[in-house]
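Below you'll find the structure I mean.
The complex is shown incomplete by one protein chain, all other protein chains being positioned as in the whole.
== chain A ==
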């Protein structure tokens, strides 16, 4: 661990249920983060009806990444971590010759298309990897970034002859 310890601010959204705050803080100490302060804005709700909390902590960059990852693994909604701000999430399904068209390159390309992070990938290849397969991608983007990300994915899919099934973002409350 040669990298220097830095201070980070993480903004989380919690469901208003007992034990949620503890559940959100555990991954920080478990991954070697040093908790500096917790601002629990109870009574103040986010647009999604959740409680915002702001956590200041110290960690090495490597440990900080592990903290954010384990928070997300624990199902805690991380709105902002360090300088990044991921406030919108979407799921798309790609279908076609995913393996032949280099799935990892596809994912790298999507990640490189802007402020977007691929947070989860599930692959289904019932006919084997040489046949048509499908992948469900969970993406986190910055606020208002969804349209740009979807455009980039559409372009990429067209180029690679893949089918994209995008979520209907309007209309389903």
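As a convention for this text, a residue touches a chain if its C-beta (ideal position, glycine included) is under 8 Å from a C-beta of that chain, and two chains touch if they have at least 3 such contacts; residues count from 1.
One rule holds for everything that comes next: contacts and distances are computed from a predicted model.
Enquirer: Looking at UniProt, which of "Probable chemoreceptor glutamine deamidase CheD", "Electron transfer flavoprotein subunits alpha/beta", "Chemotaxis protein CheC" or "Homoserine dehydrogenase" names the chain we cannot see?
Expert: Choosing among "Probable chemoreceptor glutamine deamidase CheD", "Electron transfer flavoprotein subunits alpha/beta", "Chemotaxis protein CheC" or "Homoserine dehydrogenase", the correct UniProt name is "Homoserine dehydrogenase".
Enquirer: Per the definition of touch given earlier, which of A:5, A:132 or A:152 contacts the omitted chain?
Expert: Of all options in A:5, A:132 or A:152, contact with the hidden chain holds for A:132.
Enquirer: Which listed residue (A:21, A:93 or A:152) would be found touching the missing chain in the intact complex?
Expert: Only one of A:21, A:93 or A:152 touches the chain omitted from view, namely A:93.
Enquirer: Please give every residue of chain A in contact with the chain that is not shown.
Expert: Given the touch definition above, chain A has residues 91-93, 95, 122, 124-126, 132-136, 163, 165-168, 170-172 touching the missing chain.
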